[in-house]
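Note that one protein chain is taken out, while the other chains of the complex remain in position.
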Amino acid sequence: MRREVPLFITFVVGSLYTLNNVFAVKVGSWTLNSSIRDLNTWVLIVAAFAMGLASVHLLQVHTIHIARKRKSWVNSVLLIVSFVLVTVVGVLATTFNVKGLVGLNNNLFNNVQSPLGATMWAMVGFFICSAAYRAFRLRSVEAGVLLFSGILLMLAKAPIGEAIWRQFPVIGTWLLNVPNTAGQRAIMMGAAIGGFATAIRIILGLERGYLGE
Amino acid sequence: MGTIAVLSGILYRDNIFSSAVEHIFVGSSSGYFVYIAIKTLADIAFRPIAQDGKLILLVPVLLGVMLYSRYVKRIAWMSRWGTSFLVGVGSGLAIFASIKSQLIAQVNATMVPLKTINNVIMLVAVLSILAYFFFTFKRKGTAFSSLSYAARLMMMLTFGVSFGNVVMGRISLLLGVLQKLLGDWLGII
Partner (left out) sequence: MTWLDKLQNIDSRVIYWAIFITLMIPLIWPMGVPLSITDTTKVVFDLVEKLQPGDVVLMSLDYTPLVAPEVHSSAIALCKHLFGKDVKVIFYSYIEEGTMFGENIISELTGKYGLVYGTDVVNLGFVSGQAAGVRALGDDVLSTKPRDFRGNVTADLPIMQGVKTAKDFDLVLGIGDGLAVLTQQIGAVHGVTVSGSSTAAGVSGMMPYVNSGQVKGLLQGLRGGAEYEKLTDNPGYAIASMDAQSLGHLAIILFIVIGNVAYFMKRKQMTR
């Protein structure tokens, strides 16, 4: 039962959604489409519950850090404090509409989360420069093609590229519209066939990785 | 202050300030996800159940709560019910999305009249890259080996273009940080 019921749920739900996309099923006044619309709300609810899973695990890990006074446990305290503050303020401001906290909620996002997130991800810009300098060596024809297409596109996308030579943007646009599109398209088509096959296998219960097996 | 702390971790070395700021960011992000999830549930589940009497919505609420049973070993098997529901929906939607938008539309766009050199390159490139990923037969000494080489070169072009775009994107993000630092904070620009 512990394995069969989940497989049955996957089969029924997956089949209903697949059927709805292919046929307009109607029996008397009932239509499959109307049931799928009701089911959509169920999906949103279950997905919303799933959003909290990672946070629970995060809190678990950092609570253990604090309890066992592991190295830099103070950072774990900061993490939990910021988590609780943002959650409480956010819930009160948006779910219970406490007017006085709406401004604080916006401030926490605009002055803490947003700039910190942007800065952290922007650091990747530094790493990519260093990585490009170290890794891009003309060792073979393929490496050369990779390197030159990358450099040509960088020159095409930067306004100064057009100032240096007017054909750089033309070459860049061609690279993007023809070889890049062809390559991405072929990869996309292959992935689509693979995705389709995997989806069928999941619905039929042949693929059980999501059950932890 | 947080921006400078993170920058110092990169431009100089990891320090207690950059590490503290990283943890604050992770905590606030997780908190944000949780409060948005609570608000969503209040709007589409709890209010309809409590105010509009839509008791049928207790079923997905139960499925959602069961997801958290994974943290208790004895009843961890119950979390599979919610997971299988989400996976079933995802699979059902993926079939349509992958076939219509990623396969049929793309095949249509590839099969264009071979009147221009670009259309010829497009067709040859797509076919050769698709053929490249057939691993079920030998390619050495056949026409496929030269097609494979052409496919590899096309893929290198594709990845080179992707790299160029990624570099552009990351530089843009760095610029955003610098604009905030020099503009909003220091008032130089």
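Which chain is which? They are A and B, in the order written, and residues in each are numbered from 1.
We take it that a contact is a pair of C-beta atoms (placed from the backbone, for glycine too) under 8 Å apart; a residue touches a chain by one contact, two chains touch by 3 or more.
Predicted model, so just to flag it, every value in this text is computed and none were measured.
**Student:** From the list B:S79, B:Q106, B:S128 or B:S148, pick the residue that touches the absent chain.
**Tutor:** B:Q106
**Student:** List the subunit B residues touching the unshown chain?
**Tutor:** Missing-chain contacts on subunit B: residues 10-12, 32-33, 36-37, 39-40, 43-44, 47-48, 89-90, 93-94, 96-97, 100-102, 105-106, 108-109, 158, 161-162, 165-169, 171-179, 182, 188-189.
**Student:** Can you list where subunit A touches the absent chain?
**Tutor:** So the residues of subunit A touching the unseen chain are 36-37, 40-41, 43-45, 47-48, 51, 94-95, 97, 106, 109-110, 113-118, 120-122, 125-126, 129-130, 132-134, 136-138, 147, 151, 154-155, 157-163, 169, 173, 176-177, 180-181, 184-185, 188.
Note that in this section only the chains that are shown with their structure count from here on.
**Student:** Under the touch definition given earlier, write down the residues of subunit B that touch subunit A in their complex.
**Tutor:** Touching subunit A from subunit B are residues 2-3, 6-7, 9-10, 16, 19-42, 44-45, 56-57, 59-61, 63-65, 67-68, 70-71, 77, 80-96, 98-99, 102-103, 106-107, 109-110, 118, 121-122, 125-126, 129-130, 133, 152-168, 170-171, 173-174, 176-177, 180.
**Student:** Can you list the subunit A residues touching subunit B in their complex?
**Tutor:** 2-3, 5-7, 9-18, 20-21, 38-39, 41-56, 58-60, 72, 74-76, 78-87, 89-91, 94-95, 108-109, 112-113, 115-126, 128-129, 132, 141-143, 145-154, 156-158, 174-193, 195-196, 198-200, 202-203, 210-212
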